[in-house]
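Every protein chain but one is kept in place in this view of the complex.
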Amino acid sequence: MDKTIKIQVRRYLPEKQPDPFWQEYEVPLEPKWGVLDALIYIKDHLDGSLSYRWSCHMGVCGSCGMMVNGEPALTCATFLEEYQPGPIRIEPLANFKVLRDLIIDTDDFMGKLKSVKPWLITDEKRDITDGENRQTPAELKAFKQYTLCINCMLCYSACPVVGLNEDFVGPAAIALAQRYNYDNRDSGNAARHDTLLAHGGAFDCTLIGECSRACPKHVDPTGAIQRYKADGAMEYWKRLIWPKAATAPKNDGIVKQID
Amino acid sequence: MSSSRNNDPFWWSFFGAGGVFSSFFIPIHVLLLGIALPLAWWTVEPETLLELVRHPLARIYLFMLISLTLFHAAHRIRFTLHDLLLAKQIDTPAAYLCYTGAIVGTVVTLVTVWTL
Partner (left out) sequence: MDTETAPTYKRFRPSAYHPSMALTWWMKKPSYLLYILRELTAVFVAAYAIILLLTVRALSQGGEAWDTWLATLQRPGMILFHGFILAFAVYHSLTWFTLAPTALVVRIKDKVLPASALIAVHVAAWVGCSAFIAWVLLSA
């Protein structure tokens, strides 16, 4: 081992010790090693009890998000060399419940994601013989950016509103709601308005902009939320002034039966 | 998530309108009426100024500017109190306090510009 770097890990082993604690490891400073490689090295060679999530090691699965020196980051895309001389402090993603070491409880996020119905909702009956549901490049462009979300939850860690207000549905969920709202094949806006206009919806956001700075895929949840506020406020006034003209809620889009 | 009625979009609309108005028009008023006039960089007879603000368009403008700015600020202050004090339970009283302040300010402004 020529050069090394110190890694401090926020650990939590509830069956051994009730409180979280810091543990320091020394790992080789290999060129092109990501922080994730350092954690894998620790688990393989130094301490098999360390727990963390990862899968693809190439920035698309969204599993390896952690706080690196206080900033949310995908550890596979964050390189040791950038943190010389160290030490590097690694913590579980902020604003989440922690189950063990670097593993956070994703249930709350999954529930919030589901509450905005991020799937195609349509009353249109289509037969297999109708073929593909074609879209023009312009129609695709209207929402494509929002499809790039990998559910890594970095934006939830970056957003102070998520930390201050546990009801807030959060940046990624709203961006994914907009991914369907702006899809011309979808007609589920009304169902999503019900969540996004309610308490905990888009209007809890105070436009800090940290979500877009943290996003590794440049989804820009800030823009998605702001654009929703404009559309949502319009819908609110419509429902207030002339309820009949407001978009009537349709089905919830869950396919009950496929022939 | 609670399903009770959420009026935040209502207040947000006024917050937005007030933000536009105040960002475009407040700084020049501060500079001219709050700094230049008291320091006598510029002098004007109060009668001339009164005549100016009595113009119907000036009355409407002043009412919109003051009232919407108050609604804009009320909304922001409400959320900032929540952010700084980390106290969710103060949000409802803070909302009542801030929006009531803006409504009272609006009524006073209306009476003032009406009876100029």
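A and B label the chains in the order they appear, each numbered from 1.
Assume a residue touches a chain if its C-beta (ideal position, glycine included) is under 8 Å from a C-beta of that chain, and two chains touch if they have at least 3 such contacts.
Given the structure is predicted, the values throughout are model-derived calculations rather than measurements.
Across the whole complex, the hidden chain's contacts among the shown chains comprise A, B. Among A:I5, A:I90 or A:L164, the one in contact with the hidden chain is A:L164. Residue-wise, the contact with the chain that is not shown comes from A:R213, picked out of A:K43, A:H57 or A:R213. Residues touching the missing chain, restricted to chain A, are 12, 14-15, 18-20, 70, 94-99, 105, 107-108, 110-112, 114-115, 138, 160, 163-164, 206-210, 213, 222-223, 226-227, 229-230 (touch as defined at the top). Listed here are the chain B residues that touch the chain not shown: 1, 19-20, 22-35, 37-39, 42, 44, 46-53, 62, 65-66, 69-70, 72-77, 79-80, 83-86, 105, 108-109, 112-113, 115-116.
As a working rule, only the chains that are shown with their structure count from here on.
Contact residues on chain B toward chain A in their complex (touch as defined above): 1-4, 6, 8-10, 12-13, 16, 79, 82-83, 86, 88.
By the touch criterion given at the top, residues 115, 160, 164-165, 167, 169, 195, 197-201, 203-204, 206, 229, 232-233, 236-237, 240 of chain A touch chain B in their complex.
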